[in-house]
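With one protein chain withheld, the remaining protein chains of the complex are depicted in position.
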Amino acid sequence: MTIDTARLVAMFAAIANAMSADRDRLCALDGVIGDADHGIAMELGFSAARDAVAALDTAAADPTALLNTAAKSFLNAVGASSGPLYATALMRGAAAVKGKTTLDDAETVALFQAMAKGIQDRGKAEPGEKTMIDAWAPAAQAAGEALASGKGLAASLEAAAQAAKAGAEATKAMIATKGRASRLGERSLGHMDPGAASAVTVIEAMRVALTS
Amino acid sequence: MTIDTARLVAMFAAIANAMSADRDRLCALDGVIGDADHGIAMELGFSAARDAVAALDTAAADPTALLNTAAKSFLNAVGASSGPLYATALMRGAAAVKGKTTLDDAETVALFQAMAKGIQDRGKAEPGEKTMIDAWAPAAQAAGEALASGKGLAASLEAAAQAAKAGAEATKAMIATKGRASRLGERSLGHMDPGAASAVTVIEAMRVALTS
Amino acid sequence: MQTKKIINDGNRAVDEMLEGILAAHPRHLKSVDGSPRSIIARDGPRQGKVGLVIGGGSGHEPSFLGFVGKGLADAAAIGNVFASPPPDPILECAKAVSSGAGVLFMYGNYAGDVMNFDMAAEMAAMDDIEVRTVLSTDDVASAPRDQRHKRRGVAGNFFIFKAAGAACDRMLSFDECERIAGKANDHTFTMGVALSPCSLPQTRRPNFEIEPDEMEIGMGIHGEPGIAREKLKTADEITDEMLDRILGEMAPARGDKVAVLVNSLGSTPLMELYIMNRRVKQRLDEIGVSIHASWVGNYCTSLEMAGASITLHRLDGELQTMLDHPCDCAMFRAG
Partner (left out) sequence: MQTKKIINDGNRAVDEMLEGILAAHPRHLKSVDGSPRSIIARDGPRQGKVGLVIGGGSGHEPSFLGFVGKGLADAAAIGNVFASPPPDPILECAKAVSSGAGVLFMYGNYAGDVMNFDMAAEMAAMDDIEVRTVLSTDDVASAPRDQRHKRRGVAGNFFIFKAAGAACDRMLSFDECERIAGKANDHTFTMGVALSPCSLPQTRRPNFEIEPDEMEIGMGIHGEPGIAREKLKTADEITDEMLDRILGEMAPARGDKVAVLVNSLGSTPLMELYIMNRRVKQRLDEIGVSIHASWVGNYCTSLEMAGASITLHRLDGELQTMLDHPCDCAMFRAG
């Protein structure tokens, strides 16, 4: 399977769609341990990214340019925590595929892993701190392992989506130590981290858009 | 039946009691066509009057002094519309019984009528304008007619209470042209005037306290 | 269930509030000895100056006592929540600020206030204090145009008191102060809209009922019913509805100047007020009316009621001078 810029444009449309559908659930999750706006940030950010990449000339733009455009528009539409985190994810993804015009399976998984790494570098969160990293890090790892074990993109992203889901579930049992929820201490127990929850939705939308 | 100052002290206690019991209903009535505070004003005013007259030396104070004390304390505790209206009522009542140490039936009815007159003079409301006058004016008239027809105080005040009640009922069909509700025009239709409603309670409490 | 309030005792709320106000603003305000509901300006009242006494019920903070200070009002008499003060504290204010040049009473046109202030004026006359009264009647929603004198005074008080306070501070004659106060009232037009009720500290129950998707156009600042119940509309639609009435009466000409007040009734936040103000500016731009100055915020509230009002104050040279005259009050500074 080869991913071209048109496919990436479609991917951003799919993520934006998924975010709109998930917005109110994410806000509600954020309301419990944060400030109730996470769904808004994610919808805004990916809508802006979708619109920005849709406006590009896909014949002229390579994946790196497209992802950088998405990063910048996401960041400027959102700010907040999600803005720098996802913008960095996308910029690192852009850097990871530099020079390519289309992406093969390995390159696509590398992009995916670079995104996770970007979030971790920007936010400095370790797994277990109840952030989106608890979905992104295991997802990136699972995708890499699947690819290494000879699986294709579809199966690799399938593994990533599964791992993200399990990772998000696991945040319920964590005490937040990064981000807004970190001041709650034990009161954050029992609740899923909204950023981890949205990561599941993002990753699932990517999987479908990139492999169907 | 002779009314002495001790009886008047008891009367103010009875009115204050009745106002406390009626407070929330009166506020609710005022909420519909006014500013929802009438019950508070009436409770405050008569509680203050009760306390002030209770603190008097009833042996030394005559009814005029007692009623003037009640007037002043009512006014200072309340302000609002009810303050000047009831304070004037009580001051006129005081003037009407000047020089007496106890009141016979006719003097008590005169006091009652002077109160109604005081409200009318202060507020310049005519019957039919949907104010407390629509209870007080017919009540005063009924008491006077009953007395003139040879009835005693109990029957006269009974007639007053009945007339007040009918008068208050009748305010439902009136359009307010005085006071806060006067800006409502037709929207004031169908609702009882709170000042007329409280007048019924005041008059009934007076009746019981002065005749039992 | 009672409404939520941070209070101790509903019956003590006004007096405790006043204690807190004097504690916060000792450089601006003091109470008259023996009359804690009579609040006077530390700076302002002086020999030869017409005294300006304002007042009304509590629950409208920063009205009225936030506007007591040099260049604005000399004193405010404070009533219970939504209730006119009785004559005594009004009289004490008059005595405290009277210097022989006369005392102006200014307050919103409500039956209760009129009765109490008039009684105080009669008592002041017995003390040889000449009192004149100028009522504010800026609430366009509260009576038809030909019965302006029956209208309520609402947030427009701000401009009306400001003009009168400036006239007094500039040591104008009693006649002039009275004339300018009346003119300021004539030039001031307010419309309000309410979205949700407040509750009185004593009852802690909503003071009116309103459906979750409704608003009441023209509701008074004590929750008195207004002109119409309507479905909640957009900020632009609401602003237009209010401005249409205000502009219809004010009938400004191209090139006219106004001052604008967008006022919260309590819990409507600045974000919403400024969104309304954006529309006000657009509409005034369209008809070529320029904005000399704007105020946006809590100026005349109804406890925690949700809603807002818009006031336009049409300026001529004289009223502009009065508006620009500096004032330094407990809760408001300008100029």
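Labels for the chains are A, B and C, by order of writing; each one numbers its residues from 1.
Here is the rule we use: a contact is a pair of C-beta atoms (placed from the backbone, for glycine too) under 8 Å apart; a residue touches a chain by one contact, two chains touch by 3 or more.
Please read these numbers as outputs of a predicted model, since none were measured by experiment.
Taking every chain of the complex into account, the absent chain touches A, C. Across the entire complex, the residue among A:S81, A:S156 or A:T171 in touch with the chain not shown is A:S81. Where subunit A meets the omitted chain, the residues involved are 23-24, 27-28, 31-37, 39-41, 44, 75-85, 122-123, 178-184, 187. By the touch rule set out above, subunit C reaches the unshown chain at residues 1, 4-9, 13-14, 16-21, 23-25, 58-59, 61-62, 193, 195-196, 201, 212-213, 215, 232, 234-236, 238, 260, 262, 266-281, 291, 294-298, 301, 303-304, 306, 308, 331, 333.
Here is the rule we go by: only the chains that are shown with their structure count from here on.
If you sketch which chains touch which, the pattern fits none of the simple shapes: not an open path, not a single ring, not a star, and not all-to-all. Averaged Cα coordinates give subunit A a centre that lies 53 Å from the centre of subunit C.
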